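For this depiction, one protein chain was excluded, whereas all remaining protein chains were kept in their positions.
Now for chain A:
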Amino acid sequence: LTCHRPVLVEKPIPIEFDMGNLCAFDTNPLDPTTYSNSLEGCLNDAARDCAQALINQVLTTLPMKSASDGVYVELPDPVTPLPREKPLPRAKEPTKWFLFAKKKGIKSKTKDGKLVYDEEKGEWVPKWGYKGKNKDSEGDWIVEVDGKREEKDDDKNPRVLSREERKDRIKKNERQMKKNEKR
């Protein structure tokens, strides 16, 4: 008759629980006589008691929710302090530009979009990238020679200068982004 079998677990030292980890800590010592006579029986009894205590704890103390795919119990936060596997994430330091922009009140221009109205052509052209407006001066058939540079006697072809300046700017930007990553 199953109705005679006890469902409560009474122990001299009450069992402690960490329901967040579904764990029971039973500090009662194992019965020495059964331990030496029938080890598996002794351990089986201890295990059954712990299991019963845990199920009782789940059904009595934890709030239950009925969902379409079964009954759920809400678990509390774990109590036992256990070490993390990785250190806590460090907050990213704001970059020099970010602080400067915040101070000056400069806002990002990404919302304006990539297209710019070109008066001459009378249509919207991209500001940068493929067929961008910033590359127009690089294809000019007439290039103004800078007087000062002629005097310095640079070997560089004045036609290529504009393109080189743009490439240098790009490289500088990449260098600064790498520096920011390291911080």
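One rule holds for everything that comes next: a residue touches a chain if its C-beta (ideal position, glycine included) is under 8 Å from a C-beta of that chain, and two chains touch if they have at least 3 such contacts; residues count from 1.
By our rule, contacts and distances are computed from a predicted model.
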Among "AP-3 complex subunit sigma-2", "Glutathione reductase", "Protein TSSC1" or "Ribosome production factor 2 homolog", UniProt's protein name for the complex chain that is not shown is "Ribosome production factor 2 homolog"
Out of A:86, A:131 or A:183, the sole contact with the unshown chain comes from A:86
Absent-chain interface residues of chain A come out as 2-3, 5-8, 20-30, 32, 35, 39, 43-44, 46-48, 50-52, 54-56, 58-60, 65, 69-75, 78, 80-89
